[in-house]
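With one protein chain removed, the remaining protein chains of the complex are shown where they sit.
For subunit A:
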Amino acid sequence: MLLRVENLSVQIGSITPLEGVNFDLDKGEILGLVGESGSGKSLTALALAGLLPLIGGRIPTGRLLFDGADMVPMSRSQLRALRGRKIAFVTQNPMTALDPVQRIGDQVDFVSRTHLGLGRKAARARTVELLTQLRIPQADTICNAYPHQLSGGMKQRIVIAMALSGDPELIIADEPTTALDVTVQAQIIQILTTLVRERGLALVLITHDMGVVAQACDKVVVLYAGRLAEQRQVNALFGRPAHPYSAALIGCIPREGMAPGSLVGIPGAVPSVASYPTGCRFHPRCTNAGAGCSDIVPELRSLDAGGAVACHYPLPGIENA
């Protein structure tokens, strides 16, 4: 197993915005991390990249096993040696993810020069090759461009190139397409997943687009209000979601043949860290809530069909169209 997350919690100051997250990921697998804004997706990503100190966060309990080694007790320099080399990060917004006054080529070269010890020329050759694989035309000319001279889709491909440049084993992509046009989104996801599959890398894809998950991922982890709601294989989740929240998320995907106006959202909003409800945090919005939901925290339990769910009254298995 390349990555195993065991009972991960994140603490920032006196609050605990993320707790009890479990999942694992093997080489060649793509895991979708889904949930609404504020559910803890990005925190999980920062924790995986060892970047929590940047926002003043720490990991009070839990283990992050990467290639068998626990990342939680690692020193800053040990983490830095992993970042870029073994674990690479694709940030949310490509518009701000590139240094505006440094040429594209130099920014991508940096990664392979630092981590693979390549010389100036070898690094540039590698960069041009990568950019070409990412279907960037005239890659050698683009290397001399500044970020503002490129489109959003191009920039995101550059950011992906930077992530791939150090030959990592795990890529964490934090909503890599939210800032892009819909037409470009599909293309970027396709390029990213193709490259990941070709190279046998592991990918944690953070998204709130269930459509992307259905199309690109092997496994899904559903987070709600800082806790794990459900963790399943993609087909299983879409076929028979066990957690009412997962079912509601799937219900939010528009489908062919739907009557106009019949698309429903999930009523209510994600609670903020300061006002998490007691018991199951989803119960105020849950259509299935019953006795105990409002005061007993549901344990994560394994499902016979594989995966796990944290719910007192899991759905028996509604067939989804």
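Descriptive notes on the structure:
In the analysis below, a residue touches a chain if its C-beta (ideal position, glycine included) is under 8 Å from a C-beta of that chain, and two chains touch if they have at least 3 such contacts; residues count from 1.
We take it that contacts and distances are computed from a predicted model.
Missing chain, UniProt protein name: "ABC transporter permease", from among "ABC transporter permease", "Ferredoxin", "DMSO reductase" or "Acyl-CoA dehydrogenase".
Summary of contacts with the chain left out: across A:A81, A:M258 or A:A305, the touching residue is A:A81.
Interface note: of A:I12, A:M74 or A:A145, the residue touching the hidden chain in the full complex is A:A145. Of the candidate positions A:N7, A:T96 or A:T278, contact with the unshown chain belongs to A:T96. Contact residues of subunit A toward the unshown chain are 49, 51, 54, 80-85, 88-89, 91-93, 96-103, 107, 110-111, 114-115, 138, 141-142, 144-146, 148-151, 159, 162-163, 166.
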